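Heads up, one of the protein chains got dropped from this complex, but the rest are sitting where they should.
Chain naming follows the written order as A and B, and within any one chain the residues start at number 1.
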Amino acid sequence: MTLPATSLPTALAPEQPLLQVRGLTKDYGAGRGCRDISFTLWPGEILGIVGESGAGKSTLLDCLGGFAVPDAGRADYASRLFGPVEIFGLSEARRRRLARSEWGFVHQDARRGLRMSVSAGGNVGERLMAEGERHYGSLRARATDWLQRLELDADRIDDPPSQFSGGMRQRLQIARNLVTEPRLLLMDEPTGGLDLSVQARLLDLLRGLVRGLDLSAVLVTHDLGVVRLLCDRVLVMEGGRIVEEGLTDQVLEDPQHPHSQRLVASILPV
Amino acid sequence: MTETAIEIQGLTKGFVRHAAHERRLPVLGGFDLSVAPGECVALAGPSGVGKSTVLRCLYGSYRPQAGSIRVAHEGALVELVGAEPWLFRALRRRTIGYVSQFLRLIPRVPALRVVAEPMIDRGLDEAEAERRAGAMLEQLNIPSRLWDLPPATFSGGEQQRVNLARALAPDYPILLLDEPTAALDADNRAVVVELTRAARTRGAALVGIFHDRPVRDAVADRILELVPSEAAA
């Protein structure tokens, strides 16, 4: 049998993208912000966005997370609740509904993503309560389950995060986001500021969770070690623009753009 | 016309080092290779001639400047040069296995899981994937008391065997082997030879780099000597 050299049969094309960003621009002036950003995120994929401080990666994430309003561009998202939607044109009510159910946002500083005076259980249960869960026992059970999945001691369910270490807070923030089983997780330097050993544990947990939950993620980091461990694909940003993109190993082993080469050259050997 | 698993034509790949005054390092210039199912081709030649570059272009880690790489994937011959990342992800899940010299360590995942994961990704149910992973580890002399431990704690040879198990267990139609026996003792080299020949027998197409000549002679149907790219001179 000889196989025909054809263009790709449609059956081989991947399923519908989860998120498709086109021409996203947010200009803060003075060269800050992001310009003409386009990319596609597929279901089950972790996309890394790397670049130095000021490259525009956090601006991009803020726009996607609803913390900043873009000047131009669109982002089409395949919603479980509403079907295909363009997220920047959504009504506030729908956007917020998605943000607390289908999306998660993990801040570098866990204090931004947690209620520091509310117990760990209350933090994890909040999104469920926002989604209409009114059964205390069930809130409690699901909070316990998610604390354990993030390797947090379930006995500490009633302690406030102010009594937790940095690594524990970050895991609690992730539990709080994942409890509604979101489809899309946006993470801004989730391991930044943590000790190396604490980082490794967190990355490993994230990797397992993403595999197990059919979750897609956009992860902003300046740490290529994090990218190597977690990401399927990478965008390299410089001066607000994407200068290179590819599979993680393509970008790390064969960087094309001068900026990517500089970044890769600066990684410590693992 | 014979059946084709891999068809490389005019493959050109070099590197530009922007930080070093735009220095150009051409490696492959117009490289051709054709591999049939059930065939094992050994790449040979001096260090730096581009043997690993061929494997990495096939796996998608390197992006060629010119030429064509087509591989049989899901019943079609698909072009890899310029292909979208999702195609490589699909190829790596379904079609191409790759044994590098180093195991990409995932800190806390147990060895059995490391080997089973690619099979689970291919749709095998978890129990069956772990059963096959166990069988493969056993064949490669990784004692079962180590299966629940993360390979990060293993010796170099043990890690390499876990790596081999991970690439060999899923029965990929195409296998790329970069020094598969580098850190192994004689007994384990023999096991790898046996496994490689078994893969050939079941119809896999293999491309490998084997510095160990007895191993190469035992597994390869054909040896392709690479010559330095003219442009490199």
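General remarks:
Rule of thumb we're sticking to: contacts are C-beta pairs under 8 Å (C-beta built on N, C-alpha and C of every residue); 3 or more make two chains touch, one makes a residue touch a chain.
Convention: contacts and distances are computed from a predicted model.
Missing from the rendering is one chain, named in UniProt as "Alpha-D-ribose 1-methylphosphonate 5-phosphate C-P lyase" (options: "Multicomponent Na+:H+ antiporter subunit B", "Signal recognition particle protein", "Alpha-D-ribose 1-methylphosphonate 5-phosphate C-P lyase" or "Peptide ABC transporter permease"). Considering the intact complex, the chain excluded from display touches A. Touching the missing chain, out of A:Arg80, A:Arg96 or A:Arg111, is residue A:Arg96. In the complete assembly, the contact with the undisplayed chain comes from A:Gly122, out of A:Gly122, A:Gly192, A:Gly239 or A:Pro258. Contact with the undisplayed chain is limited, among A:Ala75, A:Leu139, A:Leu247 or A:Leu263, to A:Leu139.
Seen across the whole complex, the unshown chain contacts chain A at 92-93, 96, 100, 115, 118-119, 121-122, 125-127, 129-132, 134-137, 139-140, 157-158.
Assume only the chains that are shown with their structure count from here on.
Between chain A and chain B the centroid-to-centroid distance comes to 31 Å (mean Cα coordinates, whole Å). Residue ranges on chain B touching chain A, taken from their complex, read 1-4, 7, 15-19, 56, 59-63, 70, 72-79, 85-90, 104, 106-109. Listed in rising order, the residues of chain A touching chain B in the complex are 1-6, 8-9, 11-12, 14, 42, 45, 200-201, 203-204, 207-208, 228-229, 232-233, 246-247, 249-250, 253-254, 256-258, 261-262, 265.
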